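Missing here is one protein chain; the remaining ones are kept as they sit in the complex.
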Amino acid sequence: MDSQTFTLINITAMTVVMWLTPLQFIPFFIWLERKGSAIIQDRLGPNRAEIFGIRLFGLIHNFADVVKLLMKENITPSSANAFYYLLAPFWAMTVSLLPLLVVPLAAPIDIAGHTVRFQAANFGVGILYVLSITSMGVFGVILAGWASNNKFSLLGGLRSSAQMISYELSMGLAVVGLLMVYQGVKVDGIVESQGSLLTFNGHTLPLPNWGIFLQPVGFFLFLVASFAETNRNPFDLAEGESELVAGYHIEYSSVKFALFFMAEYSNMVVSAFLVSTLFLGGYQVPFASTETLVQKPQVTLFILCFMGITWGLAVGYLLYIYAQQQKPLYSGMKRWEPFILSGAGLGLAVGSLAILAFSSAITFPPWAPAVLAALLQMICLLTKVVFFCWLFVWVRWTMPRFRYDQLMNLGWKLMLPVALLNLLVTGVVLLIQK
Amino acid sequence: MLEAVVFYILAGVLVAMGLMVITRTNPIASALSMVVAFVALAGLYATLSASLLAIIQILVYAGGIMVLMIFVIMLLNLHPEDLKPMRARAGAVSLAILAVLGFVLGPIFLKVFPSGQWKMATLFPDFGSIFTVGEKIFSDYLFPFEVLSLLLLAAVVGALVLSKRKL
Amino acid sequence: MDLLYPVTPTHYLVLSAVLFGIGVAGVLSRRNVFIALMSLELMLNAVNLSFVTFSRINGDLTGHVFVLFVVAVAAAEACVGLAIVIALFRLKETVDLDLFKSLKG
Partner (left out) sequence: MTGAQKLYLPEVLKGLAVTMGHALKNLLNPKGMPVISFPEEKKDLPPTTRGRHRLMKREDETPRCTACMLCATACPAECIHILAAESADPDVEKVPQKFDIDMLRCVFCGFCVDACPLDAIRMDVPEIDLAGYTRESLVYGKEFLMNHDNKDIVANYNPPRPVVWTHGPHAKP
């Protein structure tokens, strides 16, 4: 296989993977949202849907939802503009899947003379691509609001598009600060430069060279702006239930509603990926650069096993106490289910411990170090992404909704000046350091 | 061959959407066709290795100006009698004049500048990227750039003065 | 077939001319102020396409810089233009260009 064919296959495969990644995250995210909101509000959350008695702590509810949404009546309002009405959900979904193409899942690795890249598209314009794609996302909302021919959806669409445009500015400026610090626009370059340790004035600080430490203000601006961009609480005025019923997707039912719903969650997954890639070092494992991981596979294995042990034990323990402390709540739940799952966690922990114990005896085949490093980096990135997914849920069930004038004031009178000031300070500091 | 296919697809979309813009009765439909036209134009810029401009085209035109336009169209509660279709005679006449002009000027143009006259130059690396364009702006065109920021400020203030009911 | 393939800069320039022509036709034949504004944008974009093409022909970035300026000016124009439209709409309750003739003597 010549290198060109290999690159083509590599890019195609990664494109498919990056398109599917948000889709894979959506059921998990919805489950997280439901269970997270439940435990925040002292509830149990969904626990009823089952397949042959297996409930997986409410995860089966997503399948039930899919079936429900697919079987519902697919309504098109008679006075709606049919073409644009149909176009809107597809537009929203398509646009929400595109930005992930530039996010690298792991550092490129060399296997058998070929370089495998874990990034679908390495555009020269890098992160600007993401900004431009997200700016196209407004049209889905606007179209849905206008084409449904309903005053509530029109109001929702107008609100949400005004909000998205306003916060795009702060988001762009926060990214510009990052570009100034890392001296590049390409996403893989930004992630690579986050692998080293933080140096300030010639001193090396015991902190990774992450965007959150170099641009703390930019990080908060980007985070808040991404909450607003995804129309997420506390900025979900587009669907202010108390006044607009459901906002721009009020007239959508069945599959079309499912598309909007999925687009919303997929947007959040993309935001989580972007925040962790730009500001939390992406795939970089803190304090262990890619070279370290590739050259010392023992270290990689140790970290992997350590993660396996801790997570296995934590998950096992949580599920065990769940199984122990059931009131007759989940009546009809198979009693063995939590035990099996907690056993799996425990098994993961024990297996990791065993590998760790015998790791000095393992001789690595030549391809193994790079693959292990890539695996660890992917797990690291996914951990960060899951954390941000949880943050989205956490904030949603904590914050009340903003009022519209407060939202606009925050965007234009607080965040935009702060972002500009952040740029100024960053520029001055960079000049002094030179 | 691939370049030709890409060019003709993008050009076809661009011209079709341009025609849609001027023929649709409903301004929203026009504006959305315009968005698609801009995306096609961005693609054409990309084939001319102007990657930064392609992104700017989508970011500013499609994501900014057109959203503003659609926003205003929705904001003004247009009466149905406002939505007049294209005036067929005026459209036909203007297109006819343009076609005649094209048929007169086109051959002259092609005579003076034959198809093979211009070649795509060999490019220096990073042509059209954010760095090279930025370097050009902040070295040779610094003054116009600064003046431009003044213009934008004036536009912002002007728009505010014009559209706000009570200052 | 010779005319169509291979794609030369002339093709881009012809496309630019066609786009400009569509814009002119739009301004001439449509009285809806939004569509007239959009046709103006089409004309600006046609010119931008020429700039980029010439820039590509000469391997020089001046055209790109100019396009950026044009985009900025177009943004300013759209912003002020739409503000004027809103002000006029408040006055006349219409978006028909023919009815905006009060300045005419």
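Just so it is clear, A, B and C label the chains in written order, and each chain counts residues from 1 on its own.
Quick note on the criterion: a residue touches a chain if its C-beta (ideal position, glycine included) is under 8 Å from a C-beta of that chain, and two chains touch if they have at least 3 such contacts.
The structure displayed is predicted, hence computed values, not measured ones.
Partners of the chain left out, restricted to shown chains and counted across the full complex, are A. Among A:I321, A:I340, A:I362 or A:V425, only A:I321 touches the chain left out of the display. Considering the full assembly, A:W397 is the residue among A:W19, A:W311, A:F364 or A:W397 that touches the omitted chain.
Those residues of chain A that touch the chain absent from the view are 36, 39-44, 220, 318, 321-322, 325-331, 394-395, 397-399, 410.
The rule is short, and it goes like this: only the chains that are shown with their structure count from here on.
Between the Cα centres of chain B and chain C there is a gap of 6 Å. Chain A and chain C, compared by their mean Cα positions, are separated by 39 Å.
Once the centre of each chain is set as its mean CA position, chain A and chain B turn out to be 34 Å apart.
In chain B, 52, 64, 68, 75 are the positions where the chain touches two or more neighbouring chains simultaneously. For chain A in complex with chain B, the residues that touch the partner chain are 84, 123-125, 128-129, 131-133, 135-136, 138-139, 142-143, 145-146, 154, 157-158, 161-162, 165, 168, 185. Those residues of chain B whose C-beta lies close enough to touch chain A in the complex are 28-29, 32, 35, 39, 51-52, 54-55, 58-59, 62-64, 67-68, 70-71, 74-75, 126, 129-130. The residues of chain B lying in touch with chain C in their complex are 1, 3-4, 7-8, 11, 14-15, 18-19, 21-22, 24, 27, 30-31, 34, 37-38, 41, 44-45, 48-50, 52-53, 56-57, 60-61, 64-65, 68-69, 72-73, 75-76, 78-79, 82-84, 86-87, 90-91, 93-95, 98, 101-102, 106, 110, 113-124, 127-128, 132-133, 136-137, 140-141, 144-145, 148, 151-152, 154-156, 158-160, 162-163, 165.
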